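Each chain you see keeps its place in the complex, though not every chain is here.
We call the chains A and B, going by the order they appear; numbering starts again at 1 in every chain.
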Amino acid sequence: MSAHAPIEYRDAGTAVRAVFDDIKRTREVDDVNNFWKYLAHDPVSLKRTWESVKEIMAPGALDALTKEMIYLAVSVTNGCGYCIASHGAAARKAGMTDEMFGEVMAVVGMANETNRLANGYRVPIDVAFER
Amino acid sequence: MSAHAPIEYRDAGTAVRAVFDDIKRTREVDDVNNFWKYLAHDPVSLKRTWESVKEIMAPGALDALTKEMIYLAVSVTNGCGYCIASHGAAARKAGMTDEMFGEVMAVVGMANETNRLANGYRVPIDVAFER
């Protein structure tokens, strides 16, 4: 089987189905995203990745929306087209408005700019930040 | 003057002093960070960058803490040592607890991981994300 085709639920083995079922239950969705259908080529990676994502993205000290916006900010910085689309959708589902989206993008853009200014000017870390 | 030495307030010209004064007033601090002292070698860039940062980082649809955590997430992704130190400090000042920091790092780590899994498995964007 090629690694470059999605594995649908009906074609999946027991281990993959168990993960798909847990994703659908946890997220209250009818089907899993393509990401999981492709990762299903490696059932061990699928299980580990899902369990990590589930643990990390559950509300804790930070709420679900904040976590999704951070996920989106990283994906935009890395230029991952799939992740920008999927986590953009996830963030909107969690409550991100158009205005919030605009502010996330503005912060991401400015951080990417000043990261390079700090690199280029070779700015040493302030003693105050070192405690 | 070398580009690789900080410009202190006492040695700065009028244009630079005006920006330094505005930073100190806005942030309620006694001195500006090294970032601004190095960028002061280019007074036009200093003014433009500060005014952009000031506009972008002011509370809006997102509060100051959320913005600082996103800034930190981008800086960690890019590996900018100075920015990790300065925006880590800024986020803590804005209220980031140790627990929140741990969760930001966990999300940043996982996003960087799944960004590459999506790249590597060449996952096509779900029709549902395209609206």
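Basically, a residue touches a chain if its C-beta (ideal position, glycine included) is under 8 Å from a C-beta of that chain, and two chains touch if they have at least 3 such contacts.
Here the structure is a predicted model, which means the values were calculated and not measured.
Enquirer: What is the copy count for the full homomeric complex in this file, when 2 chains appear in place?
Expert: When the whole complex is considered, it contains 6 copies.
Basically, only the chains that are shown with their structure count from here on.
Enquirer: Mind checking the centre-to-centre distance between chain A and chain B? Centres are C-alpha means, answer in whole Å.
Expert: Whole-Å distance between the two chain centres: 21.
Enquirer: Which positions of chain A touch chain B when the two form their complex?
Expert: Against chain B, the touching part of chain A is residues 3-4, 33-35, 38-39, 41, 45, 49, 52-53, 56-57, 60-62, 66-67, 69-71, 73-75, 77-78, 80-83, 85-89, 97, 99-100, 102-104, 106-108, 110-115, 117-119, 121-126, 128-130.
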